[in-house]
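Of the protein chains in this complex, all but one are displayed in their positions.
Presenting chain A:
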Amino acid sequence: MLEIKNLHARIADEGTEIIRGLNLTVKAGEVAAIMGPNGSGKSTLSYILAGREDYEVTEGEILFNGESILEMDPAERAASGIFLAFQYPMEIPGVATMEFLKVAMNAQRKARGEEPLKIPELLKRVKEASGALNIDMAMLKRPLNVGFSGGEKKRAEILQMQLLEPKLCVLDETDSGLDIDALKIVSDGVNALRSPDRAVVVITHYQRLLEHIVPDSVHVLYKGRIIKSGDKSLAMNLEENGYAGIIGEAA
């Protein structure tokens, strides 16, 4: 589903190269975890997948279902089925959360040539998804993410992911700032989305999240490259021994 080949990317403004020859393949139905120390390029990778203009791809290719996404803007990528759950969801004053959900869902439907959702159907879907994530409807009347707690923001991200039904979910440090209860709710939300035709990329610093969202593959990112891949036991190994050993091996 996702094939990243020899990807090189730098910060557009100043030219610092962050991603340096990254290769990664994630199949439909697979949950892939990407782990790595601070500054290894994890968040950059998520932004590049979503199409943020602050980064410039200088070499390599990103194929999604066999087609290059590099020429697509973020909205086109989203409509094609790529979803990034942000590490730090933006607070957007003046845009009510509910209104935003409606605009986003219908924009994607329009891009796919589907009819906009009628209000009752939209409300029904939002209510169902919110209930499972323990989000009350009053929160959805507030401006998007404004004044939400860390946990509320992350739950709102997962709510959007469930409503938009992407094919590729990229979760950037979704566990940061979550207490155990919130972590459980968020993980259950992600697990509910696991399906044979959907891939999930979980970017995380700690193994803790992977106890709840059990990955099929684990990849260690260091200095902009995948230096080691394995199954879930690799994550446990990292938890016990830290990154130093693996980095030493790769060097």
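Simple rule for what comes next: a residue touches a chain if its C-beta (ideal position, glycine included) is under 8 Å from a C-beta of that chain, and two chains touch if they have at least 3 such contacts; residues count from 1.
In this text, contacts and distances are computed from a predicted model.
This complex has a chain not shown, and the name its UniProt record holds, of "Glutaconate CoA-transferase subunit A", "Tryptophan synthase alpha chain", "Putative glutamine ABC transporter permease protein GlnM" or "Fe-S cluster assembly protein SufD", is "Fe-S cluster assembly protein SufD".
Note on the undisplayed chain: of the listed residues A:Ile11, A:Leu70, A:Val103 or A:Met137, the one touching it is A:Val103. Which of A:Gly29, A:Gly60 or A:Pro89 touches the hidden chain is settled by the complete complex: it is A:Pro89.
Only one residue in the set A:Pro74, A:Gly150, A:Gly177 or A:Gly230 touches the chain that does not appear here, and it is A:Pro74. Considering the whole complex, the residue from A:Thr44, A:Gln87, A:Ser130 or A:Gln160 that touches the absent chain is A:Gln160. Seen across the whole complex, the unshown chain contacts chain A at 50-53, 73-75, 77-79, 83-84, 86, 89-90, 92-95, 100, 103-104, 107-108, 111, 143, 160, 164.
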